[in-house]
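For this depiction, one protein chain was excluded, whereas all remaining protein chains were kept in their positions.
For clarity, chains are labelled A and B in written order, and residue numbers in each chain start from 1.
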Amino acid sequence: MAEIRKAESLYDWFDQRLAIGKLNKVLATEYWVPKNINFLWAMGVILMTTFGMLFISGLFLLMYYKPDTHMAFDSVNYTIMQEVAYGWLWRHMHAVAASVVFLVIYIHMFVAIYYGSYKRGREMIWISGMLLFMLFSAAGFSGYMLPWGQMSYWAAQVITNIFGAIPFIGPDLVVWIRGNYFVSDPTLTRFFMLHVLLLPLVIMATIGLHFYSLRIPHVNNQEGEEIDFDEEAKKYKEGKKKESKVIPFWPVFMSKDLFVVGVFLIFYFYLVGFHYEFAMDPINFVPANYMKTPTHIYPEWYFLWSYEILRGFFFPIAGLKPFTLGLIGFAIANGVFLILPWLDRSPVVAPAHKRGAFKIWFWLMLIDMIGLTIFGKVPPNHVYFVGGNDITPWFGFTFTIGFFILLFIALPLITRSERKRAGGAK
Amino acid sequence: MREFKILLVLVFFTLLIYWGVEPYAHSKMHHKPKPADFKFSDLQAINYKGDPAKGKTTFMNAGCVGCHGVKSAGLPAPMTKEAAAASFGVAPPDLSDAGLIYDTKFLKNFILNPSHAFLNAKKFNANKPFPMPQFFGVGEDKNKEVSDIVAFLKSVAPKELNDKETFEAACGRCHTVKYDKWTPLGDTPKFKTKTEKLAFDLKVSKYQDHLKKYMGAMPPDLSMMIRSKGREELEIFIDNPQKLLKGTSMPRVGLTKESTEKVINYLESVGDRKKAERETLIPKIIGFLIIFTLFAYLWKSKLWREVH
Partner (left out) sequence: MAIEKSRRDFLGLAFGSVAAVGGVLALGAMKATWDPLPSVKAAGFTTVDLSTIKPGEFRTVVWRGKPIFILRKDKTKFKKCDNRDTKLGSKDFLVVIGLCTHLGCIPDWIPDKNKFHCACHGGEYDACAVNTYGPPPRPLDIPPYKITGTKMVLGEQGPQNKALIAKNPTNKA
């Protein structure tokens, strides 16, 4: 039993019962972060801000949204957008944040790849981060279904259809997922359950894991230098702030983060008010019609790169049909980043510009994913011709093959020779 | 400096992705049609001035009154909308506003050959004729006669119509606007009993059955059309539906540029009612955020000066 004495202040009262003083030190004022960082280190806080905006705007949308195929569209486009005070603001914020969060996730991911922040003790940070990417993808997919426009419906139709390709259990699995033979009311309400309750809870738990996994290996820095955090923290606490290689999370690290958040929010609210069509596709303002496929359906931009791998194969290889190749490629592509710490065979933690061939690999990888993204949206046929021949599908195919070569062949080879030059595994 | 370079790289790749996924990819999906010109260049110019008084007589003698009412000229509609829909598929419109909202050249050509002006002639033939017959005249030069009729219609038209009235006259016979409680039989009235509501809904439903059979497909509800198409596309579409939806049953109704703007304004007032609020509130939020960011920068600078 802890010794309880008469509290000297409100703070002391809580401190005696919850150790808030110690908690504050551990989580904030004595949580040490390297000083040698740049504004890219703020992406995590930007993601927390964006997730916070999604959560809060989501609360208000939830007050008026009706998860029923007859009422969903009007509950969003009439009630929320035009009747509820600031309803339009919450909806625009929610839609734009859902799209922008993926831009920041991809930046955050590529910063980690650039600086090697996924290896040598940081594997769990990377894996929990990739899990978060998958959870956010599921949240984005389920959320997009809710307004029940034409895109909502047909995206749901196409993606649930994919499971039909699994051998033996496929067609039954599709019916089980949908709760009906076709995407309909039971499908809407169960994805509503996922989007509003299960996924947010799992996301929050995984964020907790992600934050916890940062503590022991510590946040990385611009040079990949291995810092003795105890020693540097000691220097800082002694007052040698300029000599120390670390800063406390609060207030120093967060002060810069808040500035970056401010800049981000200016850009974000500009999109919310004046440039939101990329996040709220016009086609989704047509009510869902299960008997009419729109002329062009496409996923949200952040899914385009893996969508292009799904449809990138257009001729059989090794006896496998292009459709099967696409499915296998799609499945692998969506999981491959989880094993990145093991595809990279080198223990060297350094920024890409100091890692020779890896630098080239990094920029090629980025260009390949951008290429997949753009060609995931461009129609797959009848766009580019040479002579009389339609060469359109070759673009997506090249970027698809490039993706697998870069990850499964180039990266292991490049990093294996880097390891040899660095004197073997440590 | 380094951080500024990093920012530039970030911005470059973000804009590259945006360009590729939005303007570039969309340009490969749909070929951008020419903007609307409201000139109706496929129709012939008919340059007679037209006599309104003569036009009224011709209007009555040529049989127009058999289907069309002109309330502003004291000529009532010969049938109710429901009865007309049962006979023709759609109710012939009252022509009080026609002289104001439709293009003069268009109107003249339309009276001479309705489905030719509407651009849906392919849907009709000897077995399924267009409900409005071609103008057979009252004995004189047909071009002169239609010019007189159009002059008559212009003389009895109001000087000005508001956005909603223009919409009702030009589009309201076929399209519902759920969010404004508009049906092809007029605004939805306030009901005192459930039976009243069901009776009205039944009338509308029957009308729509006739309409669907006549058109081949149900004309869509227009509540959110402003957001699924946008002003520019709507303008092109109304001026010539065949440009964007080849083979559509929707007629080119012959609206003037001014009236088209009014219709689109009305659609915007129904589908994007909060536009003005959005465009005034967001700049204020951004203004606040600029102040916020400024203070954040000052606080950050003070703290980081101690550690650098």
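The rule is short, and it goes like this: a contact is a pair of C-beta atoms (placed from the backbone, for glycine too) under 8 Å apart; a residue touches a chain by one contact, two chains touch by 3 or more.
As the structure is a prediction and not an experimental result, all values here were calculated from the model.
Chemist: For the chain that was dropped from the view, give me its touching partners among the shown chains.
Modeler: Visible chains that the missing one touches: A.
Chemist: Pick from A:G21, A:P200, A:P251 or A:P322: which residue touches the chain that isn't shown?
Modeler: Touches the omitted chain: A:P322.
Chemist: In the whole complex, not just what's shown, which of A:V158, A:I266, A:I401 or A:A422 touches the removed chain?
Modeler: Answering carefully, the residue with contact to the hidden chain is A:V158.
Chemist: Among A:Y11, A:W176, A:F274 or A:F385, single out the residue that touches the unshown chain.
Modeler: A:W176
Chemist: Looking at A:P186, A:G208, A:G239 or A:G335, which makes contact with the chain not pictured?
Modeler: Residue touching the absent chain, from the options given: A:P186.
Chemist: Check the options A:K245, A:R311 or A:R355 and report the residue that touches the missing chain.
Modeler: Hidden-chain contact among the options goes to A:R311.
Chemist: Which chain A residues would touch the chain omitted from the figure, given the whole complex?
Modeler: Against the missing chain, chain A presents residues 154, 157-158, 161-162, 164, 171, 175-184, 186, 190, 290-293, 295-297, 311, 314, 321-324, 326, 379-382.
Following the convention adopted for this analysis, only the chains that are shown with their structure count from here on.
Chemist: Where the centres are mean C-alpha positions, what is the separation of chain A from chain B, in Å?
Modeler: So the centre of chain A lies 41 Å away from the centre of chain B.
Chemist: Over in the complex, which chain A residues touch chain B? Could you list them?
Modeler: 35, 38-40, 74, 77-78, 81-82, 88-89, 92, 103, 107, 241-242, 244, 247, 251-252, 255-256, 258-259, 261-263, 265-266, 269-270, 272-274, 277-278, 282-287, 295-296, 301, 304, 366, 370, 373-374, 377-379, 383
Chemist: For chain B, which residues count as touching chain A in their complex?
Modeler: My answer: residues 2-3, 6-7, 10, 13-14, 16-18, 20-22, 24-25, 28-30, 178-179, 220-221, 223-224, 227-230, 271, 273-274, 277-279, 281-283, 285-286, 289-290, 292-293, 296-297, 299-300, 303-304, 306-308.
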